[in-house]
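What you see is the complex with one protein chain gone and the rest in place.
Let's turn to subunit A:
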Amino acid sequence: MPKDTGIGASPKRREDVRFLTGKGRYTDDINVAGQAHVVFLRSDVAHGTINGIDTAAAEAMEGVVGVFTAMDFDGVGGIPCGWQITDREGNPMQEPKHPILAEGKVRHVGDPIAAVVAESVSIARDACEAIEVDITSLPAVMDMKKAVQADAPKVHDDLTSNLCYDWGFVEDNRQAVDDAIKSAAHVTTLELVNNRLIANPMEPRVAVGDYARHDDSSTLYTTSQNPHVIRLLMGAFVLGIPEHKLRVVAPDVGGGFGTKIFHYAEEAFCTFAAKQLERPVKWTASRSEAFMSDAHGRDHVTKIELALDADNNFTAVRTETYANMGAYLSTFAPSVPTWLHGTLMAGNYKTPLVYVNVKAVFTNTVPVDAYRGAGRPEATFQLERVVDKAARELGIDPVELRRQNFIREFPYQTPVAVEYDTGDYDATMDKLLEMIDRDGFEARRKESESRGKLRGLGINCYIEACGIAPSKLVGQLGARAGLYESATVRVNATGGLVVMTGSHSHGQGHETSFPQVIADMIGINEDQIEIVHGDTANAPMGMGTYGSRSLAVGGSAMFRATEKIIAKAKKIAAHIMEASDEDIELKDGKFTVAGTDKELAWGDVTLAAYVPHNYPLEDLEPGLEETAFYDPNNFTYPAGAYACEVEVDPETGFVEVLSFAAADDFGNVVNPMIVEGQVHGGLAQGIGQALFENCAYDEDGQLLSASYMDYTMPRAKDLPMFQVDHSCATPCTHNPLGVKGCGEAGAIGSPPSIVNGVLDALASGGHDVGHIDMPLTPAKVWAAMQGTGGTGDGTAHARSVGGPAKNV
């Protein structure tokens, strides 16, 4: 019988009732009395010198409250970067200033130049058009390999070059890796692009700044995945507002996918302008603004080499990656191609030697930062593609080649710093093969061929590191923040609980799954437990939700706080029942004394805590409220095996995904339905990256895919029914719930499945194509079949952002 409550049950998501009936309270639903509206004037050129800005006409317009340019931010800090990378020579990365409004230069299409605050959005828009900006265009820096050459124009004139950092990992392994590759029996080389993506949460970004004259305090309502982080970054580094005078509220948030982690200029602007003007200031991004101002994702150009010995054991992996930072460093941008990418390059395999080189480059494009998976999809894609290519070159079964090199002993210390605590890669592969009926594939392929179609089977593994992160470790790696999580559990007199968590739900279903944990611990109904998040005024300092960390880190903090609650409640119960603390048991919401028939209900004890008439006041404070901060001592390492079958129409290059199976190991699972939903969403985005999504710029830095007319989001019709399994569970060894993150796995593991599958299909039709860069649009697949569009043989473009000319 499936459970209907507690851990392992799948109650429907309680938050969906308000989301689906239009009762959600999103940031744009917040209107503060007297608010004015801001519209930003954004650059329409990628790179240029600002000679002058004439705002006189705009200021004179009726209904305009204020017009701001960079001059108004004298003495205000730039948008800070939260992670500092140290390069191969031991020097800190180059870190340019990121002003709230462009200072002296514009550096990408969409860079805000000026802001108009007015009585209405349309007045502000009219006034923006009345601003005259004199800009001298400069050559756009777009091609990462050209950008790091000595004579390249510079995005930031005060930096020595466009190179943010040149990172080597592990630098001490470099020589040994080079030697291993030289002496290898076989080396498979692959050059590829990890395409730039735009996150496209359904809800665009919104910010409402409010200032209270009576106590000189500021409030920012914002679409954020981590309000405390925004409070700290904006308060301390940008505006100089102490945290006790600044409240940040992130109410219902309609999807984040990473792009709402970061502190954005518009948030600082609204908070700043509200105080300057003593009026609330609201900004709601248009979809067009979202395309050119939300941090983008991915955008790596990589060469990877896999060395094998004569018995097909992996002996070394060497990679060289150019990682696009865009025009400025977004909050966690430097960490994505380094610590979230290099540390995963061992994958599921016992490759003894790994060397990862990453050159992070400034270009005249929107800043690039974490997007669902962040670094781990890039690592998984190149590794699982090169392994598949090696299998094809060596004429061996791609599954067997992987199995032969699987890590089987845990804990396993990789050559790239991280230690996998647990896993069973054979189990998920076995499960996958059972799910996909591999033996029946040839018959299915023949059936496709009878209809003139080419059928392919793509299989791959993945491992990822999430549940970020041990603060001490990330501190050593350059993080300027800790990555613990917090929870306050407040038990009310009548027995109900409120959990104030530092995690933030923007689609993950915390309001449903978190109470399942506590319900099990105490033995009460889930509906007695309320989850509160997203407001710095009530939750303890928390780090928010990203990196598949909510349950593993935030859930663990809640677990620890609840343990403290139970320990105290037992003391109260012991006092009332005149027993010893150690003899008290809590089960099904009842306290009992071992060996007796004495019992007290949960509510009797919680009432006693607040009406302490019969209470050990000399030993115990009244009340029942506890806070815990949980700092994990390792990442969690979800892993699995994915497969898809695709059909290629050889006449058009069109790819149809016929089936997709995912066998994941997420450790213990609290709510299987929510986990399945998370995997579905991740798969949709991974398949989106592989087949559809492409953020493309032209040579001049104009964003070509600037709307849904050109940026292809995956739709339900494009996706098969997913087969999802998470029965192969090896519980995490170091968090109290034994859980691993599940939010990003689908997006991490699925792109190589699709590309492997399409290349397998093409090979069956006699087309020996080494690689095709994502997205595998019909035009690209068809061109590859004609021998004109394939890549992977040293021809990967130096920019992952292709214009219309050649790289369609």
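Simple rule for what comes next: a contact is a pair of C-beta atoms (placed from the backbone, for glycine too) under 8 Å apart; a residue touches a chain by one contact, two chains touch by 3 or more; residues count from 1.
By definition in this document, contacts and distances are computed from a predicted model.
Participant: According to its UniProt entry, is the unseen chain "2-oxoglutarate oxidoreductase subunit KorA", "NitT/TauT family transport system ATP-binding protein", "Sodium:proton antiporter" or "Carbon monoxide dehydrogenase medium chain"?
Facilitator: Missing chain, UniProt protein name: "Carbon monoxide dehydrogenase medium chain".
Participant: Identify the residue among A:Thr319, A:Thr512 or A:Ser705 that touches the chain left out of the display.
Facilitator: Looking across A:Thr319, A:Thr512 or A:Ser705, the contact with the absent chain belongs to A:Ser705.
Participant: Among A:Met500, A:Ala628, A:Leu683 or A:Ala783, single out the residue that touches the unshown chain.
Facilitator: In the complete complex, the chain left out is touched by residue A:Ala783.
Participant: Please output the residues of subunit A touching the missing chain, sorted low to high.
Facilitator: 122, 125, 288, 651-654, 692, 694, 696, 704-705, 708-713, 777-779, 782-783, 802, 804-806, 808
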